[in-house]
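A single protein chain has been removed from this complex, and every other one stays in its place.
Going in written order, the chains are labelled A, B and C, and every chain counts its residues from 1.
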Amino acid sequence: RGPGGSFDALLAADQRIEPRDDMPDAYRQTLIRQIAQHAHSEIIGMQPEGNWISRAPSLRRKAILMAKVQDEAGHGLYLYSAAETLGVDRSELLDKLHAGKQRYSSIFNYPTATWADAGAIGWLVDGAAIMNQVPLCRCSYGPYARAMIRVCKEESFHQRQGFEILWTLARGTDRQRAMAQDAANRWWWPALMMFGPPDTGEAATGGHTEQSMAWGIKRFSNDELRQRFVDMTVPQADKLGLTLPDPDLRWNAERGHYDFGAIDWDEFWQVLKGDGPCNSQRIAHRVKAHEDGAWVREAANAYAAKQAARATA
Amino acid sequence: RGPGGSFDALLAADQRIEPRDDMPDAYRQTLIRQIAQHAHSEIIGMQPEGNWISRAPSLRRKAILMAKVQDEAGHGLYLYSAAETLGVDRSELLDKLHAGKQRYSSIFNYPTATWADAGAIGWLVDGAAIMNQVPLCRCSYGPYARAMIRVCKEESFHQRQGFEILWTLARGTDRQRAMAQDAANRWWWPALMMFGPPDTGEAATGGHTEQSMAWGIKRFSNDELRQRFVDMTVPQADKLGLTLPDPDLRWNAERGHYDFGAIDWDEFWQVLKGDGPCNSQRIAHRVKAHEDGAWVREAANAYAAKQAARATA
Amino acid sequence: SAETAAYVLGLGDDALIYAQRLGEWISRAPQIEEDMALGNIGLDLLGQARALLTRAGQLDGTGRDEDRLAYFRDEREFRCVHLVQQPRGDFAHEMARLLWFSSYQTELYAALAGSADEIVAGVARKATKEVSYHRDHARQWMLRLGDGTTQSHERMQDALNWVSGYTSELFFDDRVSVAAADSGIGVLPSRLLSGATQFVQSVVAEATLVMPDPPLQNARGGRDGVHSQAMGYLLAEMQHIARSHPDATSW
Partner (left out) sequence: SAETAAYVLGLGDDALIYAQRLGEWISRAPQIEEDMALGNIGLDLLGQARALLTRAGQLDGTGRDEDRLAYFRDEREFRCVHLVQQPRGDFAHEMARLLWFSSYQTELYAALAGSADEIVAGVARKATKEVSYHRDHARQWMLRLGDGTTQSHERMQDALNWVSGYTSELFFDDRVSVAAADSGIGVLPSRLLSGATQFVQSVVAEATLVMPDPPLQNARGGRDGVHSQAMGYLLAEMQHIARSHPDATSW
């Protein structure tokens, strides 16, 4: 298409908004917040699994896990770059993360208690993330949509790796199988919470869903995505031979979906507000890395400036 | 005996010199150096065994080891107190240790590579220490002699505990037995070096032996003590079922002693001069503890001063 | 019953894991006297742990001895609170932790001295004097640090703020504690709160410090075997040699 175009016309034609296009400030701010939160989630998300790199029980798994956590760093970079096309820069966004002014996904405030959690995160957390992210590949903002295409491809690879960890454990010794089941028990409900609070019904809390949908940033409601995730995951659990910790979980032939039990939204809000198991630890870990590295970044800048000066001298 | 007395007369009568007595400055300085070195050895000596407290393979052994390392701290305290009777204070001596101006026993510059080393240190290193220290219980300087009596009693307890660790390992699995043998192999020669270089013969390097003997600080030559240690230890090794790593070690009926092979004095001097396996680590560990605790000691002093001021107000 | 065994195991694990942390101070304390004091406190706790773990292994019917329980359980099977797992911080952090833990244990053992389980009661009676010494030791240092220098005052206050995120777990009535209290073997943790808090408050005031505001984040999950991140590394270190010799029967 030709250069520029009216924001509303582009949206109506389901075309991509690009950085050079005019856009409403609210659209820009919503995207910055969402992309930054997404990028922060990748960066903070390195920690729970990073916790198992040094203790992975086989060298093959260690290599896979190192590569995976490294991919998350890469996803963070793509996403910060996408945010930068909206006129902010990475260091500013990181400062907001560190100061608690921008969020990351609450799921990463849960601890990784055993090796099996490396599997459960891949299977359930990455699985839920993909469900959230696939529609974003058609997001109205071009750079975000393109970043998501790349991210989703790798995430689905990670999801399979997580599934494979649990598959192996579930076919291992009794203690390995118990470890896999325990991880599924602990991660199932937090994974369901990843889709956010209900959009409608008693538990709905307003939120930005309607506007985001109108802007082509969001394509499906939280509850729709959650239902899809449940429908996709229950048969996978069967295949693994693991039970999901919900006595109300059963196929509803009439709806053509799985019914599932009530989510504990009190827990969701508690973790979101800061009283999760690992909230302060995650930020402290991140801030420490950032502060410990300040002198290195300064040196790199000073060197680059000297080199530039030498080149022009 | 009555108060005071001439230094030479007291020595001649084999009586104790006490802090109030006149004494030659060289005697005082020699004692300060020797007692400080001895105290420092107790404090630095906490590290090699302290290395195994967190990993001791049974709770009983963990408790015994904690108590033992704690005893070493206690020995350090007695000895610093003894040195303080000569007009120096502990913090001054510690500063000299930290600055590398006073020594500690070179044996503690060897690493504790396995759990069995906790046994070998007790058996061989404490065994050698006792051999050195028992005569010091009759040292001419009273406070030092009395400190040594107390230390020797506990050391011989530690020596038995070390023996018992090796005894148990030597009767355990093949790998436990190999661990015990390996520890004996690594600690035997360094233990022999603990008696210091030869007093006589080609390898002798002068030293202070003669003067110390005249002053009643030293009672036996290095080589005499070393021979006694070998004579005591070889039958213990037999009892343990361990081999000592010296092909020349054999009973000499004529001498009524065990003959043993040549000691590698190059290694001794190398370690003494700073190029042992752990020299810088031992001092760095100690200095870090001291520096990390500086604010605590300052606070304790400030509080004590406030309390004193309040008491007099 | 299984609950009683789990209850006793939890008490033993608290003592064991805190002993492990205190052991790290030996050769690293601010002065040699303190190497000895923290070592002594660690030894007392280790002694309590050994007796309690031994008892837990009898009560649960598995016949596991103290070493089997300490060295061959996985992280999820430990039942200690997060407080005792936290990595060694500076000396102020240790004193803040020790003040709370020993104040809690003082109330705990006073109550357990009347336990329906004679062995638990015996451990408690013996430990009462020990933990009261620990509490006094922490108190003395709180005073020195709180009312020492400006720097020490600030560090001590920071440490008090930090520790407040880990104390509520000590007084939480989990299912197992409720069952143990019902059976007369244990005591409800919530019953220990006011006594422990009163002691801490009095020391804090005397030390010219202030009680922190309620913390934003509260540790939880230890009694269900969901631990803080530090726990896995602590166990790796503690268990490594024992786990490396699965066929060894004696050390």
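Please note the rule applied: a residue touches a chain if its C-beta (ideal position, glycine included) is under 8 Å from a C-beta of that chain, and two chains touch if they have at least 3 such contacts.
All values reported here derive from a predicted model rather than from experimental measurement.
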| item | value |
| --- | --- |
| Contacts of the hidden chain among displayed chains | A, B, C |
| Contact with the hidden chain (one of A:Gly76, A:Gly127, A:Gly142 or A:Pro277) | A:Gly76 |
| From A:Arg20, A:Arg55, A:Arg250 or A:Lys273, residue that would touch the chain that is not displayed | A:Arg55 |
| Residue of A:Ala13, A:Ala99, A:Ala214 or A:Ala302 in touch with the missing chain, whole complex considered | A:Ala302 |
| Omitted-chain contact residue, chosen from A:Ala26, A:Ala99 or A:Ala289 | A:Ala289 |
| Interface with the undisplayed chain - residues on subunit C | 74, 232-233, 235-237, 239-240, 243-244, 246 |
| Residue numbers in subunit A that touch the chain omitted from display | 43, 46-47, 50, 53-63, 66-67, 69-70, 73-74, 76-77, 80, 115, 165, 168-169, 171-173, 175-176, 285-286, 288-289, 292-304, 306 |
| Positions on subunit B contacted by the hidden chain, ascending | 51, 55, 111-114, 175, 179, 182, 186, 273-281 |
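What we mean here is this: only the chains that are shown with their structure count from here on.
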| item | value |
| --- | --- |
| Pairwise touch network: line, ring, star, complete, or other | line |
| Chain whose average C-alpha position is farthest from subunit B's own | A |
| Residues of subunit B engaged with two or more neighbouring chains | none |
| Set of subunit C residues in contact with two or more other chains | none |
